[in-house]
Each structure stands twice: as structure tokens, then as C-alpha cells.
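As you look at this complex, bear in mind that one protein chain is not there, while each of the others sits in place.
Let's turn to chain A:
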Amino acid sequence: MLHLPMGHSYPSLPPGYQKMGIPPSPLAGPVQLTPSMAGLSLQSQTPEALRVVNLLQERNILPHGAVPPPTPCLPQDLQKFNCSPEVFRCTLTSIPQTQSLLNKAKLPLGLLLHPFKDLSQLPVVTSSTIVRCRTCRTYINPFVTFLDQKRWKCNLCYRVNDVPEEFMYNPVTRSYGEPHKRPEVQSPTIEFIAPSEYMLRPPQPAVYLFVLDVSHNAVETGYLDVVCQSLLDNLNSLPGDARTKIGFITFDSTIHFYNLQEGLSQPQMLVVSDIEDIFIPTPDSLLVNLSECKELVQDLLKALPQMFNKTMETHSALGPALQAAYKLLSPTGGRASVFQTQLPTLGAGALKSREDPNQRASAKDIQHLTPATDFYKKLALDCSGQQVAVDLFLLSGQYCDLASLGCISRFSAGSVYYYPSYHHQHNPSQVERFQKDLKRYLTRKIGFEAVMRIRCTKGLSIHTFHGNFFVRSTDLLSLPNVNPDAGFAVQMSIEENLLDMQMVSFQAALLYTSSKGERRIRVHTMCLPVVNSLSDIFAGADVQAITGLLASMAVDRSVTASLCDARDALTNAVIDSLATYRSSVLTIQQAGLLAPSCLRLFPLYILALLKQKAFRTGTSTRLDDRVFAMYQLKYQPLSYLMPMIHPVLYRVDDLTDEGALNINDRTIPQPRVLQLSVEKLSREGAFLMDAGLVIFLWIGRNCSSSFLSQVLGVPNYSAVPQNMTRLPELDTAESVRFRAFIGWLREQRPFYPVLHVIREESQLKPSFMQNMIEDRTESALSYYEFLLHLQQQISK
């Protein structure tokens, strides 16, 4: 671990690497030129996105604040109807006309979606007829063309359809004869209430089953108290209606069911010890109606933590418990939340510890990234067929083979939550995180028995999907549960050349049952221009989306081939695309590592990925941590994923209101984003690093005492407590400002990032320093060295 003396700047910059005095203006998105004009590439007309940047010379490539997504080059009247980039993003905002052109550009083509995101404004349409194209079944959207008042042309298959009579009347404006003014044609994101043709069976009620590990290890960690308390607090806010059902299963070496039938004076526990052939002891009253049996449920939740206090059972029969959960839920479908604290040791699906602690820091390949058994995958597929989703909460200090256990969630559209070394006394920050995450998990919106279909214009086709779901057919994803925090990605290829087309469209349609038993369809439509020159393709590249898609592809590659292959593939992605830029797009050859302005962050993000927990070699990484990082790369939507890949560093001891945002009467300061290098840290300041799942506050040794006293409430540096995770709520202006800033950062994501205050000698300092990706470590290159390596490879 390199310990750099603070106060000295990083070893003097290599020659040619000058510090720019004034950073370039933040990227405001490409100038709104039509694609043909951009193709002229006259120097005076080069859009901002194609401005040549010599990465070896320009140091300050990060914008002042967040990196804005690029705007597609569409005419203004179409662009205003386009889908929000928070919901639907494409790696290339200008689609190449042919597959050979795409291959030449050496950039991946794909979509990143966040279809069920919580939206503040969502138009909902209740209509007797949902207008869809006759051949391709696309929903009518803002990008169709109306040939005359009575006919419309589909933008995905170009079929001409008739406008139904009912559609001619616009209920919003009470006018007739203007179908293009209807809400379906005015908003790219819309929700329909689906009639009965869209139901395979009557909409299911919300059914929640909680499967809890009660072995000795589990009781030791103390998680049961948190879960039961959280459930008691949020029982009334569980999404659902009068038909909502709830049930509980606990397990150690036997499975325990709870009879909660209305009329019983207290919950009755039924123990099934035959775990080889699990059966349900009573046909009903294990899953009971929540509103009718609420007192019994509350009694059970109050009694559960004490019931297993003295347990000496050390075995865990997770496989049979999951089979029991599946049997219980398969008549209706629903959600099973599984809490596990150790390796399952009994019954079907028992796992062995495969991690070799000596291999954690291996500079070569990492083994055991694939599941050890297909028991969990097969069970997940069975669950998926019965509309049951399984969410896994892993709260363990030891190796739990997350690579095998995670399969139960990955293919049943569940989510995986991981709290390493969870303990109610030794690790209070994890407890806080667990509590807040549980609250969000229990109360967030949920959709049941869902399917999602992604359609694209004729000529484009989707070939690979990334995310937690089961692919039921070539473009149909089966999602037993859909939640607002899940992201999806797809890779596309161009099957037929897109000649004679100015634009292509993509539509994602999510058909689900809401928690109130209503069948709904959420439709998102996006439209992008088609271009036929390489420079236009590069001008429209979305560097964050490209990074996100490459991360998912690299995770797949590390599992099917090897981790080293995946790392090489990531580096080659940068090398190939920049080499193409240099040879085919640049008109004037200059020395140095040249990149277009829109891709200037590409090498930085790839280096960040190579140093991320999922892909790093040479640094000791626990196997479960690595596998969880890989799952996050495939599961998280892009906006929550980016801080996990490239953490954001701010200086916070001198926050001002200059340039601050005003949201809900709170002033939120907007400090400048700094490069992730120890060179930017200084002993006199305090720095905040937002790394997605965790926020670090690093205090310099000579930090101003005014900051320490007014924000942290301590008189001097040595009084800062060792494991501080909370900020005192002081009345000072600095404290208010600082807490507003942290609150704003926390609001941007659904999971709860813990705040860690770090001093010089803190135990967490290595984790903080590992995020300084621009610096050199024993096992990895610094950013500048990486750039030199790229330049060398490109010039070959």
C-alpha cells in the first residue's frame, strides 16, 4: 500500500502533461446540427462533441458537476417528445446505417433501460381500445406518422394501420378529429390500464412470504430484531389491497411453518423435519390475509426474535426451505424474501466452501465465479414459471458462495442484497444500512406476474440481454416481480441495412399487475437518428452508457471465459475505438492520445472498471464481494451505477452557495468534481467521496477548526471519533449546508449509502485510497501510465 506523504504533490508530472489553468466549459451536449451537416466536418463547424482532445495534455477532463447524457441529433419538434435519458439510453445516439459501419466504429450498440423507475409525472390512460400496429403489435407512440386523419403508419414496421373511431375523440381537450393530440401520441412514457385480453388469469393479489434463517449464527448477528421491527413498523405500508397475503417460514436444520388462522389465540408453529421430501403441513392458513389476521401477524413478529434466543442449531437447510417457499407460493405467485447468514449445509443445494483465501490477491485468474450446482438455477426457473420471485438478503461474515446462491434471484427477477460481516454490535453502520434498505424494500412499488418486450425498428435485432430475469423467447422477458430499482441492458445488431431511413425507434412495453390488482402496461418509446458516417457515430457516443454496457459484457465474459479475458477485452475496447477515431475520423494527425470530446472520459472509466472490485487482480478481494460487485454491474440502472464505477470526489470544507441548486426551499451547494488522485487531497481540507454504496468523508490533518467544530461538532482533529458515521445536527450555516448536500446525494439513489468519517489512521483508509483510480498501486497502472499504454497500442 503506497503511503504518499501528504502535503507534497504527486511526483512531478511527466513532460507534456501540463496543467490547464482554466478547465474547459462543461459539456453542454452536442450542437443541434442535423447529421448531414455534422458530416461536413469543417473545422469551424465541428460540434462540441467532436472537439479533439489530447488526453495526454489535458488534465481537467471532468465536467464541473455530473456528466450530462448526450442529446440525440433530432429536429427540435421530435426531440421534445423523446424518452427521458433516465429511463431509456442508447450507447450510440446516432445509429449506424449498416452493420459494417458499426463494426468499423468498434463501439458496442445497446440500450440501457430503467423501465419501472419511480416517476413524478406519469400519464395514465384508461381506454377501451389500446391502439397497436396490426403486424408488429407496437403501441401507438409520438413517433408514428399520420397519413391523414384516419390512418397511421407504424414507425417500427412501416405498416399502415387504421385509426379506430374511439381514438378520434380526445377526452383531454374534448375535441374530435385530432388523433395526434391524444396523450398516447404526446408522451413517450405512458401507462395503460389493460383490459381483460391482457390477462392470462385473474390478476393476482400481493403475496409476501418471509423466509428467515434462525440458526445459532443468525441469532448471533441479531438481524432478526431488525427485520421484525421493520416489518411491524411498515406492515400498513406494504403495497397491496384488501386481498394482500402474508406468510412466514423459519428454518435451521428443520423447516418451521406458522399457522396464522383467524380465530387462533396465538400463532402456532408447525415443524417439518423431513427435509429430504418437504411437504406443506396444512393446506391453508400458512399464507393468510393480512388485514384479517393482522394481530396474529404482529404477535408473531414480536415473539420471533425471542423464540430462537437459546438455539444451538448450527446447520442451515436453505434448499429445502426454498422448496417449501416455492410450494407455498406456486398457486398464486408472489414474492419470497430470503434472509441467510451462512453457507447452506443440509439437504438439497448444500454448498461447500470453495474459496481459497490465499488466492484472493491473485494476479492471475480468479476461480469459482460460476455456480457450483444448478439446484438454485433450476428452482429459480420453476419459480419463474409460477410467477414467484425470490429476493436474497445475505448477511454473513464468512464465505457463502454467492455465485451459486445468487442464481435463485437472478433468474426469478429478484434482487440480491449483501451485508458482509453484519453484526448488531460490531458493525452498527451495516445495521443502519440494513434498516434503511429494508424500509425501502418493503414500501416501494411492486409489480407482479410481469413480462417485458423490447421492440425495435425493422432491421435492428436484439441478441443479448443483461439483468435479472428469464428470457422466455427471443424478445420476451419473464419478470415474476418488477421493482423500481432494477435496470436492464440489451445488445443489438443491425440485421439489414437501414437505408432510406432517417430515424429508428425503440419501444419497451412492460405488462404487469399492480399491487392493487390492476393490469397495467407501461410503454416507453425512444427515437434516434440514423447516420452513415463514422464521425457522426462518434459525435453521438454516450460514454457512460458505453461503459455500463461494457461492464455487463465483461461480467458475462469473466464467467464464460476467464477474468483475464474480460480485462483484456475492456482494454481492447478503448484501444480499438480510439484507433478507429485516429485513423478514420481525424483529418489532421497530431501527436499524443487523441479522443473526441464526447469520449474523453472513456479511458478513465475503463481504468476505473479495471480497478473496480469486480475485475481487479492483485489486490485482496473476497470472492463474495467480487461476485456481488459483478451482480451490481448487471443489475443496477446506469445512474446509480456510475458512482460505483467512478466515485465522485468533492472538497467540502469550503462549501459556498455559489451556483447552488434550489430544491424545495433548500439550497444545495454544488462543489466542483475533482479528479480521483491523492494529488487533489490536501491536509488543510476535508473531502467527500461518493462511491455509490458508501460515502467517505476524509479529514485532513490540518483541517480548519471552523469546519471541524461547525460541521462535525468536535474541537480539533484528534477529537474526531474513530468510527464516526453520523453527522451531528448543528445549527450552524455550514452544518445546514453540508447536511443538505449529503441529503441531496443520498436522495439520488434508492439504497442507503453509509457515511464514514475517515482520519489519517482509520481502518477504512485503504478502501478510500483504493478508489483513487488515477494513482498507481503495486498491481495497477496510474491513469497517465494507462494512457501511455493505450497510445503505444494504438500506434502499433
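Side notes on the structure shown:
Just so it is clear, a contact is a pair of C-beta atoms (placed from the backbone, for glycine too) under 8 Å apart; a residue touches a chain by one contact, two chains touch by 3 or more; residues count from 1.
Following the convention adopted for this analysis, contacts and distances are computed from a predicted model.
Taking the options "MTMR7 protein", "Methylosome subunit pICln", "Cardiotrophin like cytokine factor 1" or "Cornichon family member 1" in turn, only "Cornichon family member 1" matches the UniProt protein name of the chain that is not displayed.
Interface note for the absent chain: among A:L122, A:A361 or A:L476, the touching residue is A:L476. Screening A:T370, A:S620 or A:T656 against the full complex identifies A:T370 as the residue touching the chain left out. Considering A:F393, A:F411, A:F602 or A:F615, the position touching the chain not shown turns out to be A:F411 (whole complex). The chain not shown here touches chain A at positions 370-375, 377-378, 381, 385, 411, 461-465, 470-474, 476, 493.
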